[in-house]
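One structure, as structure tokens, below. Some questions next.
Partial view: only certain chains, each at its native spot in the assembly.
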Amino acid sequence: MYFASDNTGPIHPRILDALARANTGYAPAYGADPLTVEVVQTLREIFEAPEAAVHLVATGTAANSLLLSTGTAPWQTIFCSRVAHIHEDECNAPEFFSGGAKLTLVETVDGKMTPEGLVAAIEAEETRGVHGPQRGPVSLTQATEKGTLYTLEELRALSEVAHRFGLPVHMDGARFANALASLGCSPAGMTWKAGIDMLSFGGTKNGLMGVEAAILFDPARSMEFELRRKRGAHLFSKHRYLAAQMQGYLEGGLWLEMAGAANTACQRLADGLRNAPGANLMFRPEANIVFARLPRATHRRLFEAGAQYHLSDDTLDGGPEDAPLAARFVTDWSAEPAETDRFLSLL
Amino acid sequence: MYFASDNTGPIHPRILDALARANTGYAPAYGADPLTVEVVQTLREIFEAPEAAVHLVATGTAANSLLLSTGTAPWQTIFCSRVAHIHEDECNAPEFFSGGAKLTLVETVDGKMTPEGLVAAIEAEETRGVHGPQRGPVSLTQATEKGTLYTLEELRALSEVAHRFGLPVHMDGARFANALASLGCSPAGMTWKAGIDMLSFGGTKNGLMGVEAAILFDPARSMEFELRRKRGAHLFSKHRYLAAQMQGYLEGGLWLEMAGAANTACQRLADGLRNAPGANLMFRPEANIVFARLPRATHRRLFEAGAQYHLSDDTLDGGPEDAPLAARFVTDWSAEPAETDRFLSLL
């Protein structure tokens, strides 16, 4: 009954196999190996983006920070949602990699920026010549930290706002596969066709040990990205082991299969929570995360039975037993239906 | 006949096994998993340093930069050898992580700093109040980039100089195992007992996919290191896969076994080179790297036969056939004796 995170599960056996297959003889270092060349090509095909610059890194924060700093001056500000991972959970990494850029928080509904909110935030950063921060990239998260999704229309509307002001758009796709599996659209459709300029294409939360692809749909700043990656100590010498994981991930659509499994588990969980006494869902669960309020007594029963998940902003102790407490439940590709059933039966 | 790098070989099968063993069920993220706890403990035991702060990262540049920036102010200068990896091959990563510290190059003999050279460099950075850079840590590399080793006496002498000026000492141990296997001393003896304060304990060049341990023998700045690691995007969520590799590496002394194999291969190579017509060794090969000058014609013959290694500072074309050209030969744990034999027979 583990629903605490999608950062904690095992990797898929086919990823281990891919690593083992890659493990023969010498291979050129630093990404010059054939496997890396191949996997870059595969990603370009999947994204229908034959010119895109594709680079692998090992953490989502690296992908986000390196992409966001590429082309961004330290006197700019990055627009993101109030609950963005880059703001709340990266220990100032975007500020570090950009050399001191600011983050401007955009009002957020259900974890999503709205075009109106984005316009307001950008216009409020009226730059007053050299005095205020200059406007920089817009970063949005798909699927969001609240488990919701931007529709393609919503993505296009935000990109349109950003581009109207001449600003590039970054997508933090730590849960890109979960979003794609849920929306059922194409990778290109959810990215460059919707105006996304840069993508952190996540793998780690969806069955890899630690690999993300940083994609610049316009490759003009590819070399800048590479220099930033090396300077940030994120260029792997034995690069084939990043490539092998990503290859195994993409091969035969494993990535979407795993994301689909996580999403399905989440839907079952959400259905159960929706019907539990005294419970209510806080956001529409569209990927692999569901937020719900449950009575304190219910939480207590669940925890005592061994369930693992996070209370959002309160503690188990110190309040009435019938008070509703918010909690976050996350599923990953390895979620076992029997465990979910056990959890739901406890509800 | 591959002697181009120790960044290009496969990982040891026992490392793959360790990854497979670790790959079951959920495990807490970000280093809170039992495997990480265990491997930290193992490293403390190996180093006879029960209090040491031990943190894993994925690249040598990360280990070096994060350690060197911990406790170092951006207005300081780091003393290192003229051929140090941190100076020549990290794309200004130490400058980046430290927020703009300088590197002061110390005169180097056979890839090694001398106490006299270090004293001279430190004293030359007479700080003139706030005007010059302030003196910062000393960083040395063991084994050196030239394949030579500091003796324990030499290490102690350098540490003594640094400590006399109140400066901490960092060891870039990308090839720590090769050095240790060659010197036959204890890990403690080659580090804190010789005055080393911080160690980048390499694994990647010696059979791992990408894991290094950053060790602070005085744990006082452990939390600073952890914040720097997170901010630098170097904290892995699925941390058990770093730990598993390191565990497999240490278990049963595999790390020293692999380093020993690399060193032995290097010795065989060096013996052959030493006796080849027109050849001469440039430095005493004490670990897994040998530099030699060979006639251009010999290089040509070797390359044409498929040998792979790097010419140091010249090109194959554009000079007389009998002119000696410097080259670097590196061996790794997976070097096959038959290949070395084939190479030597070509000589």
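Letters A and B mark the chains in the order given here, with residues in each chain numbered from 1 onward.
Quick note on the criterion: contacts are C-beta pairs under 8 Å (C-beta built on N, C-alpha and C of every residue); 3 or more make two chains touch, one makes a residue touch a chain.
What you see is a predicted model, and the numbers here were worked out from it, not measured in a lab.
Of the identical chains in this model, 2 are shown in place, and the full complex in the file is built from 4 copies.
Keep in mind that, in the parts below, only the chains that are shown with their structure count from here on.
Averaging C-alpha coordinates per chain places the centre of chain A 34 Å away from that of chain B. Contacts from chain A toward chain B in the complex involve residues 2, 4-5, 7-11, 13, 16, 19-20, 23-30, 57-62, 64-66, 90-93, 96-97, 204-205, 208-210, 227, 230-238, 241, 308, 334.
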